[in-house]
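Missing here: one protein chain of the complex. Every other protein chain is in place.
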Amino acid sequence: MRRFRCVSAGRFLFVTGTLLLALFALAGCQARKGADGGGAVYTVADPTGDWGFPSPFAHYPRGPGYIRMHFLFDTLVWKDEKGFVPALAESWQYLKDENAYVFRLRKDVTWHDGRKFTARDVVFTVDYLQKNRYQWTDVSIVTRAEAPDDYTVKLVLARPHAPFMNNFAATVPIIPEHVWQGVTQPEQFTDKRAAIGTGPFKFVDYNKEQGTYLYEANPNYYGGRPKVAQLRFVKINAEVVPAALRQKQVNAAQVPPEVVGDLEKEGFTVIKGAHDWVAKLMINHTRPPLDNPDFRRALAHAVDRQALVDTCLRGHGLPGGAGLLAPDNPWYNPQAELYPYDPATTAEILTGLGYVKKGQYFEKDGRVLELELLVSGEGVGVPGSPREREAEMIRSQLEKAGIKVNLRGLEAKTLDQRVGEWKFDLALSGHGGIGGDPEILNRVILGQSFLSARYDRSGELNELLKRQLSAMDPGERKGIVARIQEVYAREMPALPLYHPTWYWTHDGKVNLFYTYQGVGTGVPIPLNKLAFVR
Amino acid sequence: MLEIRNLWVSYGGLPVLRDVSLTLARGESLAVVGESGAGKTTLGLSILGLVEGECRGEIIWRGKNLLALSEEELRRLRGREIAMVFQNVETALHPLYAVCDQVAEAMVVHGLGKGEAADRALALLERVGLRPDRARAYPHQLSGGEKQRALLALALANDPEVLVLDEPTASLDPRTKGEIVGLLLEMVRDRITLVITHDLAAAARLAGQMAVLYAGRLVEAGPAADLMRDPRHPYTRGLLRAYPHLATTKDLQGIPGRMEHGVEGCPFHPRCTQRLEACAVRAPSPVPAGGRTLACHRGGIVPLLEVRGIAKSFGAFRLLRGVNLTLYEGETLALVGESGSGKTTLARIVMGLTAADEGEILLEGQKVEKRTPEFYARVQMVFQQPGESLSHRLNVLQAVKEPLDVQQRGTEEERLSVVKRVLAEVELPCDDGFLKKYPHQLSGGEVQRVAIARALVLEPKLLIADEPTAALDASVQAKVLKLLLDLQEKRGLAILFITHDLAVARKVSDRVAVMLEGRIVEEGPTWEVMASPAHPLTRSLLTWAGPQLPPAWARRGSWPAHEEFSGPGRPSAGAVSSR
Amino acid sequence: MLRDRPFATYVLAVFVILSLNFILPRLMPGDPLLAIYGEEALLAMSPELKEELVRRFSLDRPLSAQFLAYLAALFRGDLGHSYYFNAPVSRVLLGFLPWTLLLTGLALCLCAALGVVLGIESGARRGRPQDAVLLSAALFLGGFPDFFAGTLLLLFFGVTLGVAPLAGALTPYAGKAGLSLVLDVLHHLTLPLLTLVVVRVGPFYLLTRNTMVTTLGEAFILTARAKGCPDRTVRYRHAGRHSLLPVVTAAGLQYAHLITGALFVEMVFSYPGMGTLLYRALLTRDYPLIQGILLTAALAVLTVNFLLELVYVKVDPRVVRAR
Partner (left out) sequence: MHVDYWAHLKQSNAGRAGLILVCLLVGVAVLAPVLSPWNPGAYTGAIFSPPGREHWLGTNDVGQDVWAQLLFGARTSLAVGCGAALLATLLSALIGGTAGLLGGLYDRFWMRAVDALLVIPPVIPAILVGAYLRPSLAVTVALLAAILWPGEARVVRAQILSLKERAPVAAARTFGAGWGHILVRHLIPELGPVLVAVFVQGVRRAVFLEAGLSFLGIGDPAVVSWGRMMQHALRFTYLDVWKWWLLPPGLALSLTLGAFALLGFALETVFHPRLRR
């Protein structure tokens, strides 16, 4: 830049300015054209965008990741809004004596690369998963897989396992032997062949940076020809999703509750989700005074869960089921509701425990009853997860009941760590999965994750939880699960606050539905592949 | 032909230039001199239309009034027909471009192709003494002289007809200054040049005409040589007196007071020693006077004393044979000559102590018949022998107060305060103890200073000093002489200094007159007479005075020739240490 | 601006940054295992899986060993393996880096160019209404936080007018190529770029304006006018270029601020740059990725500083070698 041509600097800037504007307008109208490419293309919006390469081992260990994969790979059995439906297996049967399941496979199924699908692929899948640590669900329940002939397969279980159908048969994707033979590091295996499955859609493209996926219809899918030629997933922030819907840039998306009314008026179809997520007030039951169940019951009475729903969720949610399961859950047991909002009972219990109310707060041997409530600013990233608003409201409710509460805002992962290491009094957290198989109860009561209550002091509860897994008869299992909820409610190791209602909206091209007990192990997203082939 | 008519320039209401009119013909060069702040640079800038202030009047160039032109028309003119070289050399060049690029740009701006402009720039820079490798350098890599050459080249890029040079020689060392002036002389031939400077020597060499600017007004203009030799306006004389150059003889003298703008009447009047009430009322407009223009109500420096055709003879011996002499106001004229050449007699004649046979004495233009008290109030004399001129019976107070008593001036207290003031002026104590002392209790220097005090008490315009310091030893003489010059500077006192000692005459006088046998044989500015004496007597007087130079100088022989110095203007290390 | 013995000090600075990069993420509470796998209750976190993950992330080895391994790997140019993305960090970065460089690079150039020109025009017309308007606008707009300005622009142009794209760096799978792809990318780039420029042009403008005012008082400006240069040449070629000097020095510091600003803007426009990547990496405590991002950001800032220093020597001949 020997000599700075600033004489023309002014002109240069003027020119670039106009060029930018012209391009702005030109590209503007172009984008308009691209969006509504006729019925052929179906676009789904997602705020996070990138959920990993859609192969069984490479997708990130989250619900949406599994959804991206499930369009390409099929499972033995699948579920629709009411219950189990045949998929790769036409029919199946449980041999009580051998504690094994026999599946008769369809004969007209081909892989996306044209190869025939046989029982050998199923056996290969089971063996492969044993060796390569499948992260999405526990596969150790199946000890042996046999294929007496090309189209029947027998899976022998280690022990009677009630959730097998839901958590294994309807979840584990069957992978082609001729592709995965010899693949040592499955999660690194991300070239196009890794996406060859038997599902209704074929893999076309996945862009990590843009967070976009492109599938095309699999014409000879045994379950029927998909109604849309192309299926696209694009990344759009939750705040602008309503606008994207209105501008026809996307066909379906999860929308914030507040805008549901307007969208319905504008002719969009709104579907209300099952309450699969539960916001919980984690209680450190290893530390006095919280280790005393009575104290925890007093706390439960002091929190007005209905008010939380009415104000913080503006009515879009259900008050927390005391037994962890949401009131509209098929396994829900109404008797577990032991805690109507009643600060007077709280005062009664506390005085019973030796606390004396001086001024605004209760005191015991000179010290004010004071607890610290941890909350994370941006919540758990799921719409409706408990944030500052909920924390402020719970604090004011507990203070009204005479318990002094200090609020402390922490970054999400920091909060999880402190809960995991029992370095807290109360904390706001929450998790999904309660809409799926009741096996979730085991994980969130006895499990070691920071989301779990990690409460094993009630012998009766531990016993019930173990029995429910092996209760193969649905009626018997339902009774056990009901009892579990009552005992849990009585012990109250962690207080379920509310279940946020999630809404999905679509333009009606494909009538989406919420799958029975969630997709696969319990993913509460209404993108079931069956909807696209009906 | 560039003509400036009644130019008024003011910044925010405060006038900087007042009613300046000048004309320059092609090939003529005019030097504008004056103290800084007089508006010299503003004059230069107004020609180029670069003045931020408001301008009134006209600047006619090629029939067009520059002040009326639009910015665009002026822009096309600048650099092509009228160019300017700026004052602060250090920052006048753009720090980020090579010199040759800046010179080339001056041409490109006026339509020359880039390639051709670059070549011509290099050629032009070579002509002003910057070799191509120096020409491609950046301003911070050049010396002061080289920058000045570059700026000159910049101005001459489009061969302008009018060239304005603002302090072209300021802040340059003598050797570079000499080279630059030589270069300028060659460059300004057949152009109209305006040289703005306070360096009178450079002005004299560069310009034919000279104009003196004071507080925005033109006070004197005319041929440069005349002005230098014989300044007519008190301010011009003040400038010349204050300007040291190798040939200066007289001690440097400043001008009392400070320059102020917006003064009523003649701008110089607060500092002018020959001002009248009229000077404070109306500003004099420049009027042609004897080949130059002059702006002074009194027509320039007033001839104070004129001696015409004075002759005196004692019996057969003709002591004075027709002496003609003029002494101007605020000037020292030294009357030298051997003793017995009639110097003292002439003085006595002027004072009226001795009657002249023929000739007449004029004071401020009027013929002097009888010595009236007004005459004595304006002319006083100090005699050679201090002791004799004071009567032994009068103490200091009475002696100094006597002239006031004679002229009955003011009340007793006023006289006392005047005496004290005058004594203070001659640096004598004015406490009662001293006032009561008698001459014999004082030293020779003190007595002479009392005599001077007495002479000044009437605030005379002219002081005739007849060998006032001859009887004093050197140190006292130095103080008295300095005293006289200070009074001259402060009060504008004219002194007729009679002496036979050329060295003293040299240090005290503006002009010198040599007397031989009753006649003035040579007269002129002291530096000219001393430098190149015309009359044999003057030359012999000088040689007699010669050997008294300090011995060290004498042994040195002739000064080393100029060329021996190596390096630009700095004597080689060897030469200096050996002395 | 690292001036003395430039190269040695840069190496030292990079080493300091490397160690900080390594230590800081690990100081953050919460470990990758919990962050990545803990959140989803549906996962059966069997003990064997946990142990294998610990081995794969080499979390079991002592910190010092990990640090040395990190440096050795870095020496070989291997930035380590991202836990969450399950891919080499360098490959992940290569995907996101170009978008951020495009955004911040263009923003820096536009801010500088716009700031300088406006500064020159405003400086030349000091005191007059146009200067006052520009000045108060710059001071007022400078007060907007990045995410606030971004959201407003998105709401106005994207949602209400629907002229601008709502998210992303390009229209996915629109089958565009060549020029139309470029146009599409620019169309998506307009709003984030506009946000960054509107908020970040202030400092450049003020700096140029002030230098311009002092420069116009210099002697060489009078020489330029005496040369007969037209007003615009005087303003740009003479005064402008001289006022450029402080802007070049300030640009280095401004670029570091620009990158942090870009973090928020990328989130508002879900622009696939390093900002969104860093936020995700922090959420999942993906140490290698965080280190990679910090290192790249650091190198970007240092390179920009280094380039600016070269530009400065070009612009100002008085500076011969490293001052």
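The first chain written gets the first letter, and so on, giving A, B and C; residue counts start at 1 in each chain.
Here is the rule we go by: a contact is a pair of C-beta atoms (placed from the backbone, for glycine too) under 8 Å apart; a residue touches a chain by one contact, two chains touch by 3 or more.
Predicted model only: the values in this text are computed from it and were never measured.
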Legend entry - Contact set of the excluded chain (shown chains only): A, C
Legend entry - Which residue of C:Ile17, C:Leu59, C:Leu134 or C:Leu307 touches the chain not shown here: C:Ile17
Legend entry - Absent-chain contact - pick from A:Thr311, A:Gln335, A:Gln360 or A:Asn511: A:Thr311
Legend entry - Residue, one of C:Leu33, C:Leu74, C:Leu253 or C:Leu307, that touches the chain absent here: C:Leu253
Inset, instruction - Just the residue numbers, please: which parts of subunit C touch the chain that's not shown? - result: 2, 4, 9, 12-13, 16-17, 20, 24-25, 27-29, 135-136, 139-148, 151-152, 154-155, 159, 202, 206, 210, 213-214, 217, 253, 256-257, 259-260, 263-264, 278-279, 282, 290, 294, 297-298, 301-302
Inset, instruction - Identify the residues of subunit A touching the omitted chain, counting contacts across the whole complex. - result: 238-243, 255-256, 258-259, 311-312, 314, 375-379, 387-389, 391-393, 395-396, 407-412, 414
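What we mean here is this: only the chains that are shown with their structure count from here on.
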Legend entry - Winner on C-beta contact pairs when A-C is weighed against B-C: A-C
Inset, instruction - Work out the mean Cα position per chain and let me know which chain is farthest from subunit C. - result: B
Inset, instruction - Could you grab the centroid distance between subunit A and subunit B? Build each centroid from C-alpha atoms only and quote it in angstrom. - result: 102
Inset, instruction - Take the average of all CA coordinates in subunit A, do the same for subunit C, and state the distance between these two points in whole angstrom. - result: 35
Legend entry - Residues of subunit C engaged with two or more neighbouring chains: 233, 241, 315
Legend entry - Complex contacts: residues of subunit C adjacent to subunit A: 28-31, 34-46, 48-49, 52, 84-87, 92, 95-96, 99, 113-114, 116-117, 151, 154, 158-159, 162-174, 180, 183-184, 186-187, 190, 232-233, 236-237, 240-241, 244, 268-270, 272, 282-283, 285, 311, 314-315
Inset, instruction - Going by the contact rule at the top, pick out the subunit A residues touching subunit C in the complex. - result: 1, 4, 6-7, 9-10, 13, 20, 23-28, 30-31, 34, 47, 49, 52, 58, 60-63, 133, 135-138, 140, 187-188, 190, 205, 207-212, 214, 230, 232, 234-237, 239-240, 243-244, 247, 249, 380-381, 412-414, 416-418, 420, 431-433, 436, 440, 443-444, 447-452, 521-523
Legend entry - Contacting residues of subunit C [partner subunit B, same complex]: 218-220, 222-231, 233, 238, 241-242, 315-318
